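The structure appears below as C-alpha cells.
Yeah, one chain of the complex is gone here, protein chain that is, but the others are all in their spots.
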Amino acid sequence: MSRAQQMLETHPRALSLEASVLAACIDECFVCAQTCTACADADLGEPDVETLLRCITLCLNCSDICLSTGGVLSRQTEFVPDQARIVLEACIDACRRSAEECDHHAQHHEHCRICAEECRRCEEACAVALLALPT
Amino acid sequence: MSRAQQMLETHPRALSLEASVLAACIDECFVCAQTCTACADADLGEPDVETLLRCITLCLNCSDICLSTGGVLSRQTEFVPDQARIVLEACIDACRRSAEECDHHAQHHEHCRICAEECRRCEEACAVALLALPT
Amino acid sequence: MSRAQQMLETHPRALSLEASVLAACIDECFVCAQTCTACADADLGEPDVETLLRCITLCLNCSDICLSTGGVLSRQTEFVPDQARIVLEACIDACRRSAEECDHHAQHHEHCRICAEECRRCEEACAVALLALPT
Partner (left out) sequence: MSRAQQMLETHPRALSLEASVLAACIDECFVCAQTCTACADADLGEPDVETLLRCITLCLNCSDICLSTGGVLSRQTEFVPDQARIVLEACIDACRRSAEECDHHAQHHEHCRICAEECRRCEEACAVALLALPT
C-alpha cells in the first residue's frame, strides 16, 4: 500500500471517493511530475536538443500541472469535487499532450518512451478518479 | 514594467498574445499564489481556526493552481493556446472559489479581505488573457 | 525499479553519482512531499487542530523543500554537486524537524506516525545521497 493510500486510510474525515482510486491517482501525479522533470532534463542532454523544444516545454508544463493536481487531491478535509473535476481535466489534457509528443521521440530516446508510458498511466488514473468523483 | 513583461519583451520568439496582457496575468498568478499561501498561514494563527478550514484548503489549492498556471503561461517558446485555455479556466475557477470563501471571513479577518481582493484581481487577469488567446 | 531510476538509467549524460542512490533519494523526496501535504490536511480535520499548528506548518515547509530538492536532483545534464549539497542539507533539516514534530502526535494521530516514518526515510535517503556526492 502506497504512502498516499496509508495517509488516506487514516484521514479523520470520510473520503469523497474510494481511497484506492484516489491514492492511485495521487501516486501517479507525483511520479509523473518527477518523470516529466527528468525527461525535460534528459532532452537537454541530447545532441538533437533543437528538435526536442516542444517535448521539453510540454514536459515542464505537465510536471507543474501534475503537482498542483496531486496537491488538490491530497486535501480531503474540505474537498470540493467540482474543483477536483476541472483540475483533473487539465491534468488529463496535459498528460495526453506530453505523451503524444514523447511518442514522437520514443524510437530515438528511451527516456521519452518511458515518459510517454508514465504520462499515459497518469492520464488513466486521473480519468478513473474523475469518473469516481461524487456528482 | 514588471519583470515578467521585461522578460516577454526580450523573448526570442513571437508571442502568442500581447505581452502586456500576458504579463499582467503571469504577475497576478505569482502574487496570488503568495497571497493565498500567506492567508492559509494567517488563518492558522486565528483563535477561530476551526471555522477557517475551508478557507485554508481553498487557499492552498488556489496557490498550487496559480503557480502551475503562471508556469505554463511563462513558457512561450512552444506555447500551446489550447493547453493555456484549460489551465486558465482551472485558475479562474480556483480564484473565484477562494475569493468567495475569503469574503465570508473578510469582516473579521483583514487578511481574508486582502486575499479575496487579490484572488478577484487574478481571476480577472486570467479572464482577460483567456479572451486574448489565439483561436 | 522506480520511474526515477528508469529515467536515470537512460539519461544521455554520465551521472554524478550511482543511479540507485540518486533514484532512492529522488523517490523519497516526492513521496515525502505528498505525505507531508496529506498530513497537514489530515491535521486540519482533527478535533484538536489548535494543538497541531506547528505540525501543519512544518509539514507544509517540508513538502515545499522536498519538491525543490527532488527537482534539483532530477536535473543531471548540468548537475552542480555543490548546489545539490546545500539543497540536500536543507532537506535533511526540514525532514528531521517535521519527523520530530509528527512524533509528538503519533500516539493520537496515526497519520502523524506514518508521516514521521516517511520523513525519517527521506532524511536517510538524502543523507546517503549527500555522502555519495562527488567532492
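Letters A, B and C mark the chains as written, and numbering starts fresh at 1 in each.
The rule we apply is simple: a residue touches a chain if its C-beta (ideal position, glycine included) is under 8 Å from a C-beta of that chain, and two chains touch if they have at least 3 such contacts.
These numbers come from a predicted model, not from an experiment.
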Selected from C:Leu15, C:Leu53 or C:Leu133 as touching the chain missing from the view: C:Leu53
Among C:Ala4, C:Val21, C:Leu44 or C:Val87, the residue in touch with the chain that has been omitted: C:Val87
Where the unshown chain meets subunit B, residue by residue: 2-4, 6-8, 10-13, 26-27, 30-31, 33-35, 37-39, 41-42, 44-47, 67, 70-71, 74-78, 109-111, 114-115, 118
Touch list for subunit A against the chain that is not drawn: 41, 44-45, 49-50, 53, 56-57, 60
Residues in subunit C touching the chain absent from view: 53-54, 56-58, 60-61, 64-65, 67-68, 71-72, 75, 77-80, 83, 86-87, 89-90, 93-94, 97
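Going forward, only the chains that are shown with their structure count from here on.
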Whole-Å gap between the CA centroids of subunit B and subunit C: 27
Per-residue multi-chain contacts in subunit C, two or more chains: 41, 44-45
